[in-house]
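Report on one structure; see the data block that follows.
Note that one protein chain is taken out, while the other chains of the complex remain in position.
Letters A, B, C and D name the chains as they come in the text, with residue numbers starting at 1 for each one.
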Amino acid sequence: MISSLTAEKLACARGERKLFEQLSFRVTAGQALAVEGANGAGKTSLLRMLAGFLSPAAGRIVLKIGDAQSDDAEERGRQVGWLGHHDGLKPQLTVREQLTFYAGLYAKPADAAVLDQVGLGRQADLPCRYLSAGQKRRLALARLLVSQRSLWLLDEPFAALDTAGQQLVAQLMARHCGAGGIIIAATHEPLGLSNESLKL
Amino acid sequence: MISSLTAEKLACARGERKLFEQLSFRVTAGQALAVEGANGAGKTSLLRMLAGFLSPAAGRIVLKIGDAQSDDAEERGRQVGWLGHHDGLKPQLTVREQLTFYAGLYAKPADAAVLDQVGLGRQADLPCRYLSAGQKRRLALARLLVSQRSLWLLDEPFAALDTAGQQLVAQLMARHCGAGGIIIAATHEPLGLSNESLKL
Amino acid sequence: MSPFWTLLARDLKLAARSGGGAALALSFFALVATLVPLGVGADLKLLSRIAGGILWVGAVLAALLSLDRLFQGDFEDGSLELIALSPLPLEMTALAKIAAHWLSTGAALTLLSPLLALLFNLAPYPTLVLFLSLLIGTPAVSAVGAIGASLTLSLKRGGLILPLIILPLLAPVVIFGAGAVAAVMDGFSPNGGLGLLAAFSLAAVLLSPFAAAASVRLNLGS
Amino acid sequence: MSPFWTLLARDLKLAARSGGGAALALSFFALVATLVPLGVGADLKLLSRIAGGILWVGAVLAALLSLDRLFQGDFEDGSLELIALSPLPLEMTALAKIAAHWLSTGAALTLLSPLLALLFNLAPYPTLVLFLSLLIGTPAVSAVGAIGASLTLSLKRGGLILPLIILPLLAPVVIFGAGAVAAVMDGFSPNGGLGLLAAFSLAAVLLSPFAAAASVRLNLGS
Partner (left out) sequence: MNWLFKYANPHNFMRLSGVVLPFTAIGAALGIAAALWLGFSAPPDYQQGRTVLILFIHVPAAILATAVYGAIAVCSLLSLVWRHPLSDTAARAAAPFGALFTALGLITGALWGKPMWGTYWVWDARLTSFLLLLFLYMGYMALWNAIEDETRAARAAAILALVGAVNIPIIKFSVEWWSTLHQGESIVSGKLAPVFLAPLLLMMTGYALLFATLWMVRIRTAIIERRARGLMQGAA
């Protein structure tokens, strides 16, 4: 189980522009951190850095699991549950196939009940190409749950969802934190749980 | 100038599912209509129908320009300003090139000031691949303005935008209605102007 | 610039940037032309005998390679919807795209062909006929290809179904084109073949925008 | 199923649905094999002479046509990020994708080749050698292709730059493969050529996952 994630004096440069510098924060098990900022402030870039896709221009990211700590990006990646701007769905696969695929890829059991939980029970055999924007997002949520990772990195988790969907997300996040997980979410709206927040 | 848009007993079927039936409404010049409904209710489908991409399974859509009325989809398309789930941007083109292209395509002057208006002045020469999610959405807004159409069909106009961006959209919509335009917008949030609303 | 030229110019610009455009179609063409002698062997007489056919097939394949994204890129990122709502009729859209495709592949291939003919030891007169036949025939490849591209528009992996659809339709182009080269090598006049090629090409360019527009319209309704 | 097999199975499924997969690679191969005689002429002796070379080049092109989407589809829709975060190392991801590509193209092309050899009037023994050379050589095409596909990953129109990168690397495959066929037709032993081909292929399959993984990693950081 992850005990904490620490960012030390991170800097991010895109092209010739510096997006942020000297950014430090620490999130411990059971905590949520909301990353806020205007469009283009660097929220997505920060999340990609935490996931290990981007390497920081300066500073380091340290993950503590139990008592062992490491700043290896690949190792950190194995803990990450990712919800990005893109949902990672194939138009040709059905909702159920898509979920089974990700379960198999993450070597986790494919729990069909998850589909009902995110409100896609009736769409289980529909090819993803026919899903509406919000339904796609819900499937991505189901995938996040199935992957059973403890460090959630969420990019605008409320995007495209209706009111019920937004409540569902808030509830899932609360449960994840309750179970000792960590959440870092980029958002333009309040997360709806007691959380720290970081302004970019 | 458009004087009104009337939908008469529209029905929409996707696959074997009926999304809605017997849907009738009327929007007149200067009015805005918010289309609400859960994920997958058929908001996007309705907008695509109004734009003429989808043909209704039943019913008809009548557009009145001055005193002439027509239910021809192609003719209606020529009045439509479209903001869909996809932004229609090419990663290889710069922000300015992208805007100039759409201006040329719609045979309208390319007004560079629009970029400042949507807050992309500094990014004018950045290739679109580098834009953040919200910046892409802002560019799509700029494109909408440049096309100078009077019937705006907007699919989740607030998506991906920060608070300032959302205010900007509300303000642009108010101005469009004030100038006698029509807006039909699918949304999960209040539009922030005095508008009718339609629940799917 | 009118909407037509705007679209044409944009497509050329897109082709030129990031991995498309004339330079690459040319490289592919040249590579095929190089691989074949490697596979077939260095017998110059044999090579000059098959030059017309191989270069024609190579040109068709090179043009084909960039065809599958003709409409698909615009479809996936939402540009096609915006183009469909513009004052430009979809038929003209298709024509602009055919023209852009031809300029960035067919035209370039034609210009390169004399050089490759040299590699195959083709005599000057047949080389000239090859050049002319490519000039006349490649527009048909882009035009027929546009039909295929618009039909396979909504398929994520249309890459392979497209050739299956259009190559059989393009058989006459290869036959007339390479046939004209073979004719002059055998001492006959190439005029018959070139004339037929011109007729086919003209008909393809005139008719295919309608078929392409119809199937683009079809695919937008999804 | 382990993550490796899950990914392999999904890629095969994706290839089979909506316009990809073995059937189409085959059709493309068969079509190229049909177009060449249309261009070159109906002389059976000439055709059997060039059969080995043409079929090898055709097979490489057929495999190539579906290569550009090897990683790109997953990159564009965000799947690749999710795959990168999975327990499967990127090297194994690349290997799974190479295997899926080979199964849905190379293997199928190999099986079809004797039939096409018939159309080119190739004698039984050279046909057997062609079959063996394709069996041994096509994995190298998929493997080298994967490097190219991962390098051109972030280019929207990688379709054309990809052949440019990989065809020169594949020249040895064509030379050894078609060379073995030519050797037996001239009464020599094909063993030398086939041996070199096997060595090249083995090296390509063993090394390319590392190169491909490295450049996927690079492209994810954008």
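What we mean here is this: contacts are C-beta pairs under 8 Å (C-beta built on N, C-alpha and C of every residue); 3 or more make two chains touch, one makes a residue touch a chain.
Bear in mind that the values here come from a model prediction, so they are computed numbers and not experimental data.
Although one chain is not drawn, the whole complex shows that of C:Phe4, C:Phe75 or C:Phe176 it is C:Phe176 that touches it.
When the full complex is taken into account, the listed residue touching the unshown chain is D:Ala23, out of D:Ala9, D:Ala23 or D:Leu169.
Residue positions on subunit D in contact with the hidden chain: 17-19, 23-24, 27, 30-31, 34, 37-38, 41-42, 44, 47, 118-119, 121, in rising order. The set of subunit C residues touching the chain not shown comprises 147, 151-152, 154-155, 158, 161, 164-165, 167-169, 171-172, 175-176, 179, 196, 200, 207, 211, 214-215, 218-219, 221-222.
We adopt the following convention: only the chains that are shown with their structure count from here on.
Mean C-alpha positions place subunit A and subunit B at a centre distance of 30 Å. Subunit A has residues 85, 90-92 in contact with two or more other chains.
In subunit D, the positions touching at least two other chains are 14, 18, 73, 156. By the touch criterion given at the top, residues 14-15, 37-40, 43-44, 85, 119, 123, 126, 130-135, 137-138, 156, 159-166, 188 of subunit A touch subunit B in their complex. Against subunit A, in their complex, subunit D makes its touches with residues 1-3, 5-7, 10, 13-14, 17-18, 73-74, 76-79, 81-88, 220-221. By the touch rule above, subunit C contacts subunit D in their complex via residues 14-15, 18-21, 24-25, 27-28, 31-32, 34-36, 38-41, 46, 49-50, 52-54, 56-57, 60-61, 65-66, 68-69, 73, 152, 155-164, 167-168, 170-171, 174-175, 177-178, 182.
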